[in-house]
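Heads up, this is only part of the complex; the chains shown haven't been moved.
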Amino acid sequence: MLILTTGGTIDKIYFDATSKYEIGEPTIPHIFKEAGVTVPYQLVSLLQKDSLEMTDEDRALLHKHCSETAESQILITHGTDTICETAEYLQDIPHKTIVLTGALAPARFRETDAIFNIGTALGAVQSKTHGVYVAMSGHIFPAGSVRKNREAQCFEPITPLPLA
Amino acid sequence: MLILTTGGTIDKIYFDATSKYEIGEPTIPHIFKEAGVTVPYQLVSLLQKDSLEMTDEDRALLHKHCSETAESQILITHGTDTICETAEYLQDIPHKTIVLTGALAPARFRETDAIFNIGTALGAVQSKTHGVYVAMSGHIFPAGSVRKNREAQCFEPITPLPLA
């Protein structure tokens, strides 16, 4: 399994020295250790960005890594603001199972969705045959069928437009 | 989705009044709330037992519930000592995806595998087509192919016996 981290809320930590929150080391190894995960994986910390700052170049880099790896199972952590856009961008990659997830609250918080979401993504990436998915709000959404509802702070299916 | 809880370490709480640890209310609703899960589900608290105390009658009851429900996705929380046996017991149920999970440390602990494991099971139960699985140690093991390694405190594939 290949794990790619790109930044986002999930990896945010707090620096007292500057009173700032910045993206820290990937939190996945800590989460896996606490959960006793024995699945072998390779982790690449590709980017450290808020997802609103992700550029087309960044997405091209991510696409390249997903396409070129020999691994068929890829788990990606990503900021939640543009995770749905990135999922769509990767949608044309064949023969692989790619699951993106993130968090609304940093993994270092006492109350967080990060640990659960990583679990959901790990369960899905090993179970889906092929395709690109977003694992958020407990759902496994196919890429292109999901959006973030910022007011309700959850992810929901895109409602099909009414026919004319 | 149908969620059946049977007890086990995952739901253990501590009663100061008696200085005892007992199986409490199912922890899943709390975990789902914190993780912002919006997947609809029905929860049935079927048993409150340590899994070493599970009887054939208990397993028959569980089998009956899994067989008779109209739901095709079933998530079961179960004590880890006999979770593999129970998974095998349910293996003949057709047309359903059944994922069993549990925890080595109670969900109420600060360090626990419970939240992650529930996440993994939820990801798998929505992604596997049919069959019975045990979601532990980050893996999605097919029923009949997994055992608990008590010394190493993890779950591992059953090694096939060497041919004579």
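Letters are used for the chains, namely A and B, taken in the order the chains are written, and counting of residues starts over at 1 for each.
Note that in this section contacts are C-beta pairs under 8 Å (C-beta built on N, C-alpha and C of every residue); 3 or more make two chains touch, one makes a residue touch a chain.
Everything quoted here is computed from the prediction, not taken from an experiment.
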In total, how many chains does the complex have, if 2 are shown? 4
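The working rule: only the chains that are shown with their structure count from here on.
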Rounded to a multiple of 5, how large is the rotation, in degrees, that superposes the C-alpha trace of chain A on chain B? 180
Whole-Å distance, C-alpha centre of chain A to that of chain B, is 26
Which residues of chain A touch chain B once you look at their complex with the stated criterion? 31-32, 34-39, 99, 104, 111-113, 115-128, 135, 137-140, 153-156
